[in-house]
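Sharing a structure with you now.
Shown here: the complex without one of its protein chains, the others still in place.
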Amino acid sequence: MKIGVVTFPGTLDDRDAARAVRHAGGEAVALWHNDADLHGVDAVILPGGFSYGDYLRCGAISRFSPVMEPIIDAAHGGMPLLGICNGFQVLAEAHLIPGALTRNHELHFLCRDQNLTIENTNTSWTSSYSQGQEILIPLKNGEGAYMCDDETLKMLEGEGRIIARYVGENPNGSRNLIAGITNERGNVVGLMPHPEHAIDSLTGPSADGLGFFTSVLKALVK
Amino acid sequence: MALDTVVLAQANPDATQPFAELGLKPDEYARIKEILGRRPTSSELAMYSVMWSEHCSYKSSKVHLKQFGDKAVKTDALLVGIGENAGVVDVGQGYAVTFKIESHNHPSFIEPYQGAATGVGGIVRDILTMGARPIAVMDPLRFGPADAPDTRRVLPGIVAGVGGYGNCLGLPNIGGEVVFDETYLGNPLVNALCVGVMKHSDIKLAKAAGAGNLVVLYGAKTGGDGIGGVSVLASETFESKGPAKRPAVQVGDPFVEKVLIECSLEIFAEDLVVGIQDLGGAGLSCATSELASGGSGGMKVQLDKVPLRDPSLSPEEILMSESQERMCAIVEPSKIARFLEICEKWDVTVSVIGEVTDGKHLEITWHGELIVDVPPRTVAHDGPVYNRPLAQPAYIDIVAKEILDLPIPSTADEIKSTVLQLAATPNLADKSWVTDQYDRYVQGNSIQSQPDDSGMVRIDEKTHLGVAVATDANANWSYLNPYEGAKLALSEAARNIATAGAKPLAVTNCLNFGSPEDPGVMWQFAESVRGLADGCLEMGLPVTGGNVSFYNQTGSVAILPTPVIGVLGVIDDVRTRTPMSFNRAGLDLYLLGETFDDLAGSEWAYMHKQRGGIAPIADLQREMRLIDLLVAGRTKKIFTAAHDLSQGGLSATLTEMVLRYNTGATIQLENVGISLLSETPGRVVVAIDPSQSAALTQEAAVQKIALTKIGVTGGDALVINDATISLKELREAHTQTFQKLFG
Partner (left out) sequence: MAKIVVDVMLKPEILDPQGKAVAAALPRLGFTFAKDVRQGKRFEIEVDGDPTPAQLAEVEKAAEKLLSNPVIENFTVRVEK
């Protein structure tokens, strides 16, 4: 299974995401922001970082990169697409998922090991987990507060589209402790914390993040 | 102002020139005239003034720094030594590692965020320039008192700047220090360290060889940033003379630097450069003169080809501009097309600004007119050398006679209160408020980071080869005895590498001092350098490079002498490292090394406002045996955990160990007060499974290191003799300080 990992100028976690794909047993394919060819990948990850320096708004410029057009088309057609951190911001800017990510309520960058509960295991990226499973993975961002209007929030809660929630104190001011959400179809997931930094306990706080990558490989086999 | 050319300089030999305003002394100006056989043009004057400044020329420190070469150990591990942008050491398996630490103190006082950010940017470019991929940063920081109003301005800005820039580059921040002392008020120290890795064959040098090769400037466009910043900012102390000599500090753009890193690494991978130099302090003046003197000396530069952000800049200003995120490469004509193509791929501005010649002079033109015509060595390397007067300051003998009068705890209540006070004091309190603003996970190779003794990164995913880095300074000891202080900082940094089981390999340093024009400060500096050079020789560790920051003083009050020593170590398999703490009950805790009545310069003495006494004397032979014991303990799998003792003594070490994985300990100590508070160097607490006790006893005997069993792990409290401190109250004391001060 080929999983594309996109590099925008300023992307940082692309090598980590590719490593996580390989650890899970997949083949990672590097995709370049300026190349509109998806090179036959079966799924795509938009990794974390500061694409275009987070200038204008996080993800706002990347969202218009040539590679995004075929990605958006394929996602509408059901291709699994995961946006992590900056990638989540790109998904929001591209309106593939509702809402927006705004500045952390404490106003500074925050890097820490964060507990999450997995609340929806029916997406392309979360089927390896059990409902309500608590996992520990790094959270690191400056603009990770998930915002949306009341109606959207009600819809997300009602349709079970919140895939992961922060446990304990709200780390960044996200509404309803939202750490990640999915689109209606369950193939597109946006996640603020970093599962690719938790694929073994040598370099991460746990190996809990690997499930996101094994999930998509399972989803693709089906 | 009309353009000043070489022709004009010859025609008007007696024109008055503002050399004093540019920081040059009359004899230095006279020397420039002698070198050139005429008065310098205004562009030449700009170049000499900035390159002959203290910051660039090391004119006050050179005569002392020579010892790092003279006393150097002969080692095959050193691939590139002092003099290049950064030293390079062989860490095995074909890998070479480069690391360096540099100060950005003065700019960070003026504009904390940008000063700190560009400090990180500069050191990262130094590492990149060697041909290496930067893999981690560290940042030892020092501030005035934690509760001083100016610290509240400076600290959050500096921390945000270090994080803002480093995080955006995708470099894990794996350690550093945060230290408070009155003398740093108005003189915060921002030292930034970067580590990079490459294959041996990829090492690059700053040299412009091969006539006909092209001089290429790439990266950000040149603007008016920090013009004169290097010479003026770093050569003047902060007096109340007004802001006239304080130009705008540089503003960094980490996004441009990130792109520049990836673009450069792609260029290096295709072997497209003959030589390379980053543009840091003194900008193009430095890069062109250093590249040219690294080759045969001949270079022609068309300054009007430099891409400008501000089109109104004069040639002098372009030469002095410290705009960030720029690199200068020497490229063979046959490779320039591919070079430009890679720059275009990354959307990096690039311009061919000149070529290497077979002459001996660096010639710079402005729209066809010759404005600089100099032997480049005279600019880059033959600056003035001062043998400044030095004298042991009067305070040394006075403080040595001071008898410390400190409360020493003995009852359970006193012990508990002492441990909690130490846990909460700003110098020893939990630094998560700072380090949580840094990304420690990016690149996916971080094995250890703060609050571990050292930072450790994996450099090969298949063989698990890794490197560890620690930085240390103990300015309180350096104040009492700068010679021993430097040795003690060296041994502490080496020990911090070894507790994880890595083997120390090489040394870098950042020497932060007051004004070299003060003979007392100069003596502190000379003694520190002598101590460090002697220490490195004795421990067999090469000094690979370093940085000197003078003029860290306000009025007549200098900072404590603060030589920050960085040690790099290697570990053959990061999976086998010894962690700093334990997460299970039933382990035995031992203290390695003897404890004496070493309270002079201790944190406990500082908390009671007592600076006097006699600093410990470094016993480097014993330190080396301790290091061997720590490495053997790792390879023979004796240790479950090991943690260094330093500031705050055993009290601080136990606090950090029990809180790390929330596993308590029960400790029995004789002479409990001194045992908890003393900062005798060369000590480590190790945790072992009881089955390993014979093995530990044997190894300790082989290395002749004193071994004392002090307790066992387990429970939800730190129990010391009759005192019980619950982990909850200990954690509260330890973690609330920064939140209250800066949250």
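Details
Residue numbering begins at 1 within each chain, and the chains themselves are lettered A and B in the order written.
Definition applied: a residue touches a chain if its C-beta (ideal position, glycine included) is under 8 Å from a C-beta of that chain, and two chains touch if they have at least 3 such contacts.
Keep in mind that this is a model prediction, so the values were computed, not measured.
Counted over the whole complex, the shown chains touched by the missing one are A.
Of the listed residues A:76, A:103 or A:218, the one in contact with the hidden chain in the full complex is A:103. When the full complex is taken into account, the listed residue touching the unshown chain is A:92, out of A:92, A:116, A:156 or A:181. Contact with the undisplayed chain is limited, among A:1, A:60 or A:220, to A:60. Residues of chain A that touch the chain left out of the display are 56-57, 60-61, 64, 92-93, 95, 98-100, 102-107, 145, 147-149, 173.
FYI, only the chains that are shown with their structure count from here on.
For chain B in complex with chain A, the residues that touch the partner chain are 160, 163-164, 167-170, 253-256, 258-259, 345-347, 432, 435-447, 458, 461, 574-575, 743. Across the interface of their complex, chain B is touched by residues 9-10, 12-13, 15-16, 19, 34, 49-50, 52-55, 106, 108-112, 138, 140, 142, 194, 196-197, 199, 202-204 of chain A.
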